[in-house]
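With one protein chain removed, the remaining protein chains of the complex are shown where they sit.
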């Protein structure tokens, strides 16, 4: 099923080189004013070709809303939207028809369905994250009305050997992250990351990285105790992003080497309100938000498309080699930042609606 | 929803100190012989109180099947089963009625539902993983018939400061893991982990850890491309386990610092079959199995219940302290091993049934 | 899937002659006091063997709640319950092992699953409606708190040649329906129905009938516009009852011969409130309640188990005959009355929770 969510559901469709990609957002609250400029801005943040550090594809990504709005206000009916695919050069991919690109979905997809859309990765292209950003923007607009204090901030926390200090995760604002093309809120580190990406582009290679996301202002009591836990739903959504390899929240994998006395967040009274002295838990206990900021991190593998020559095989079982032509994006991480934010907004709104 | 899966669904129910816990497994294939001894053995592996390294609670965990079987063979009807709660001492928990235990679900649950079953953690108790092991055992039995080559092996790969070498993940067998109480297949390391847990018990403290899981013999072509990706479904299931803080598959978080030329798995022909020279991907590409072994790791935080005194607050907002009485399990990781295997079997069978 | 509902879900399990039948009700609001006597009374109404007009099977139908309650109050956790099967004489059914009973599910089930629980109809027994009555009673208790004015009244409106006048559907109370064993609120007609059933019992035959259901006090605005319409969800639930053959709401099939000028319900102001002058629509417009009483009717076929000799075939394809032994229920309709009410309560509560 190409559907995310239980009460608020997003169904996406579309391939890299078909006529259009898009989505249907169902269960969205009625009476929300849709600020289309905000949606466009979010789309713009995801769009490749926006700087020298990303891919060369020029995607215009103009969103057309087809339903669910009356004079720009949501009616409760499903909101469908499409984005036409414009900069498609399917013929560029002709040589991919008969071989499998290493660490791409080509081979696995063909084993699954017996047929494969070889044009630009088809349904497995990173392009499928564009509709997520449209829907995520709508979810953010809903929260502006429902929980005005809620704030979702994601940023690049690692690219190759360069990482931010997790202890400072709470120090960064959305503006700081957006102030440079790699979306790393620590300026000095951002410059190094930028240099590294440029270097990799020359070497026809690519790099992995991490995105960290912080949610402030979420009320306590949002989430579900078993299976549909808030963290489990976030994990599912994040691992659904192309190239994602891992998810951790709160202290995450570092918790494995901690002691209980070190990890536990003692409760205390702050300004007459119940809070915790620390936040190793990352804002979630037993699947439900506890009122502290939610904090998680997502790992991405290096872009599999590289200019360097690699060994591979053809569909009919012959050894061959492949070297991607043209200009490729050595690092998807900066573009994944708005996707992480969008999925976070969608998961939180779905869980919020189910927790009322 | 207390339900996992799409075609094969497991709905669990029950609290730590209610009359019983259990589950309903629906969509299970007809014609599978249920080896109840195998089920009991799996339950036995999860059961606390089985050695000096785990909790003192004596759970008999006898499984009673209520439906869906005719002379021990599945009929296609839902399989319901219950496990009576026997060793309950609700009164032990009386003092927890009016305060919130640090890093437990008490406070978040109460904010969500306005009411809380304070007896032993209620629905948020680790006891809720017992029905998962019953259902997982059934899924394993189904695979014995449907995909006999499939083999799921989980083991303890980290406890506190002691970790196995990820490069050797593929070297271990299920028997090696089960040969010691901490379920670490590397004997020397296992002894150190055991010592560490004993020491923590004396100090009234606890520790986190990791479980690694390897799936061999899974055919290529199992999984789904968007949202319900195989890795996303595994992530959701694993983050649904109590105390889980992170999930990674293949090279996971380490991928973030790799280059594409280093991470990509080149295709090659092995014995006339298409395979890959390496397996950084962890057996999944674009949400679908590629025929290589699946490999992932789950991080767990330290058990929040510790004997050391901690600060906390009461329901009516007064500062107080808490120190757990009695004998507590300083490390849930060894007991999480069969839970990880069970959820893996359930997720794989669900995805297998939807990929046919 | 043996699950009904979207937000409030009921998963049932169990066969006629297995150890127990039961259900798991998930998504039930927290804080509802469960009046177990009310639940028992609802069960009692469904129970066969309660009068000379129904089947001879003595079902005690004692409900055991296993989870989701704390001191009799719902906690938001799934409510599981079981009813032990006591009066089972599986050997009575030995001769059914190798033949297919006419108009029973035996043959179709075997074609579906390749295996069949031949003991008393297995999963296709009318006994599977018992858990529905438990869950329905809980839904009614929830409405007592959430929408105290809501009142669900079902009654027998037809048995064989005897039918109530649909124009008087709104005149009957629950008490009137329960005052006689056939549950027909029109006393004179009830006597004739009773006589007819007695006669059929002598003739070793059975009869069909209808149940009409009226819901008063439902607020306007409950339901969903497309696919999950209120009437569509009711239809699905009702056609899920054993032996149900049809569903109609408002003027139903009679609408087919009406004109618009005759069928349309003109709006008017009553006591300062918007209402309609007539209710041909049956309280639902476009999938959503309009504040008028909901009114629908369900048709049931005659009980397929009859003492008269019938032609049939054996599993290995030989012609044979069958004549049911023992005392059979010539009419399921009176026992279907509480099942219809229960499913109505469940569907309405699910739609109510999704419409808030």
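Per-chain residue numbering starts at 1, and chain names A, B and C are given in the order in which the chains are listed.
Please note the rule applied: a residue touches a chain if its C-beta (ideal position, glycine included) is under 8 Å from a C-beta of that chain, and two chains touch if they have at least 3 such contacts.
Given the structure is predicted, the values throughout are model-derived calculations rather than measurements.
A.B. asks: Taking the entire complex into account, which one of A:2, A:191 or A:278 touches the absent chain?
C.D. replies: The one listed residue touching the chain not shown is A:2.
A.B. asks: If I consider the whole complex, including the chain that's not displayed, which of C:16, C:42, C:74 or C:124 touches that chain?
C.D. replies: Considering the complete complex, C:124 is the one touching the chain left out.
A.B. asks: Which one touches the absent chain: C:73, C:146, C:174 or C:313?
C.D. replies: Missing-chain contact among the listed residues: C:313.
A.B. asks: In the full complex, which bits of chain C touch the chain not displayed? Write them out.
C.D. replies: Chain C touches the chain not shown through residues 1-4, 6, 12, 100, 102-109, 111-112, 123-124, 128, 158-161, 200, 205-210, 219-229, 231-240, 242, 244-253, 255-269, 272, 274, 276-277, 280-282, 284-291, 299-306, 308, 310-313, 317-319, 330, 355.
A.B. asks: Over the whole complex, note the residues of chain A touching the chain we left out.
C.D. replies: Given the touch definition above, chain A has residues 1-3, 9, 11-15, 18-22, 24, 26-27, 30-31, 64-70, 73, 75-80, 82, 112-117, 119, 122-123 touching the missing chain.
A.B. asks: Under the stated touch rule, tell me which residues of chain B contact the chain that is not displayed.
C.D. replies: Its contact residues with the unshown chain are 7, 76-77, 225, 354, 356.
Keep this in mind: only the chains that are shown with their structure count from here on.
A.B. asks: Quick check: how many Å separate the C-alpha centres of chain B and chain C?
C.D. replies: 40
A.B. asks: Hunt down the residues of chain B that sit against at least two other chains at once, touch-wise.
C.D. replies: In chain B, 1-3, 12, 112, 123 touch at least two other chains.
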